[in-house]
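Only a single protein chain was left out; the remaining protein chains are all shown in position.
Here the chain labels run A, B and C in written order, and each chain numbers its own residues starting at 1.
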Amino acid sequence: MNKNRLEAFSDGVLAIIITIMVLEFKVPHGSEWKNLLVLLPTFISYGLSFSYVGIYWGNHHHLLHSVKNVTSGMMLANLNLLFWLSLIPFATGWMGENHFESNTVALYGVVLLLSGAAYYILQQVVQKNSHDIDALRIAFKMSTQKGMISLISYTASIPLAFVDETISFGIFILTSIMWLIPDKNIEKALKNEK
Amino acid sequence: MNKNRLEAFSDGVLAIIITIMVLEFKVPHGSEWKNLLVLLPTFISYGLSFSYVGIYWGNHHHLLHSVKNVTSGMMLANLNLLFWLSLIPFATGWMGENHFESNTVALYGVVLLLSGAAYYILQQVVQKNSHDIDALRIAFKMSTQKGMISLISYTASIPLAFVDETISFGIFILTSIMWLIPDKNIEKALKNEK
Amino acid sequence: MNKNRLEAFSDGVLAIIITIMVLEFKVPHGSEWKNLLVLLPTFISYGLSFSYVGIYWGNHHHLLHSVKNVTSGMMLANLNLLFWLSLIPFATGWMGENHFESNTVALYGVVLLLSGAAYYILQQVVQKNSHDIDALRIAFKMSTQKGMISLISYTASIPLAFVDETISFGIFILTSIMWLIPDKNIEKALKNEK
Partner (left out) sequence: MNKNRLEAFSDGVLAIIITIMVLEFKVPHGSEWKNLLVLLPTFISYGLSFSYVGIYWGNHHHLLHSVKNVTSGMMLANLNLLFWLSLIPFATGWMGENHFESNTVALYGVVLLLSGAAYYILQQVVQKNSHDIDALRIAFKMSTQKGMISLISYTASIPLAFVDETISFGIFILTSIMWLIPDKNIEKALKNEK
């Protein structure tokens, strides 16, 4: 019904998630550079998570763009997505503070996987309610492809963290880069629609 | 007058309430799984409260949908609701950190009861200002029924927490499930209205 | 130019200010009632500040309602107001944790006074840019009256805190009640305007 409020609430939660992570950088007591250096792993994990939440915001933006009527199912699927995304600051902090130890990297992969799965569900619910626009459907198929690659990558990253955590970390970086490359398909589909 | 700002402010406060609870998960210092396991009760209580705030957001969304003119009384009743909801993160943290001890479960019930009562008041104020739409009135009656069941459940959960806290916890879960089942009545009423 | 963004930003900041205060309730470690009782003064000061920020939100809502063009001066005056309001959580925490000692009550009065003065400035700036609506001007005059009474009360509360802090606290409560009584004048003026 009121798409604006669904967007406003999601924007609010995503804005808080992305900013709350900065609270993990506890201001160090000394003013030496070495006091800052200790925070480097936390900073790297913050940068990674900032990208991921930013990507989700962008995708969410595109996804809801095609929605005309908000259903109760959509609201539930959206809440579910926000729940898993809200765990990113915790997983980020644990990973950063423990210098990317296997366990923590694996948990980060788990949170990404569950968020990705929740996004996939939301996408299905939205798609069911917008069968009229053909062009957008094609775009969705492409975006679903990216989504599938991500889900497989995250799943792989979990056991791989116990082999070598740098492999998993590399997967996280590569997947985020894949998403940061603009999705020409949706934009083209939207242009054709006009 | 300006319904949008009432919605925007409420969305903002609800988004912060729902996300602030995640700050209760203090990142553990060790990287062992057992360090995570300690947080399990906090996680469960977080999940429960996330659902409740999400439900309130959804209901608030439906409730204000029917509003045409915002009155001063509505603004006061809305502030009152937000005040009680803002205590949920505290009650959640206390319950989670103390592994669902009787006192903490009872307090959680009290906060839910006061929030529910505040919602009921807001509903009355809104209803008084929208007597023109008959269909919506019927839907409100149904939703008020659910609200009444909730108020009774919360009231019961408070003394029951001292008998066995799992009973109260079960009541919280069942009540939240009752709300998560989409309210077909409001949606149907709104459809008929069109 | 874009009034909506000024409102959205202000709503965001006010929503965060009102909710951030809840972080001052540090979840106590024990699960006894006496562990909660210790937080009572913090709770009372939270309730008071919640009312004040809520009142400011409502007044801000009314004030900007009459604005047609946002000027740079308005943006500055608005930022100035938000700055002083952002100190309320700090003053609230200090007062609550120190059980309303004279110094802390006086500081609370100072913050209220500076916020009130900043609101008065914003009101002047807005008024200068909306000289066309006569009815609203009358309403403003009334609201300015309330504002003046508040500024005098806050000023009085500062030295009085060193005589007896309950007097100052009483002034805070009475002033907030004065504001919570709906401003019929603005509502009537707006109605006439239509």
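Basically, a residue touches a chain if its C-beta (ideal position, glycine included) is under 8 Å from a C-beta of that chain, and two chains touch if they have at least 3 such contacts.
Quantities reported herein were computed from a predicted structural model and do not represent experimental measurements.
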*Contacts of chain A with the missing chain: which residues?*
7-8, 11-12, 14-16, 18-20, 22-23, 25, 27-33, 36, 47, 50-51, 54, 57-58, 61, 65, 180, 182-183, 187, 190
_Residue ranges of chain C at the interface with the undisplayed chain_ = 1-2, 5-6, 8-9, 12-13, 15-17, 20, 23-24, 71-73, 75-76, 79, 82-83, 86-87, 89-90, 93-94, 97-98, 101, 103-104, 107
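One rule holds for everything that comes next: only the chains that are shown with their structure count from here on.
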*Chain copies touching (chain B, chain C) - same or different residues, decided at half shared*: different
*Centroid comparison with chain C (C-alpha atoms), farthest chain*: A
*Compute the distance, rounded to whole Å, between the mean C-alpha positions of chain A and chain C.*
37
*Where does chain A touch two or more other chains at once, residue-wise?*
12
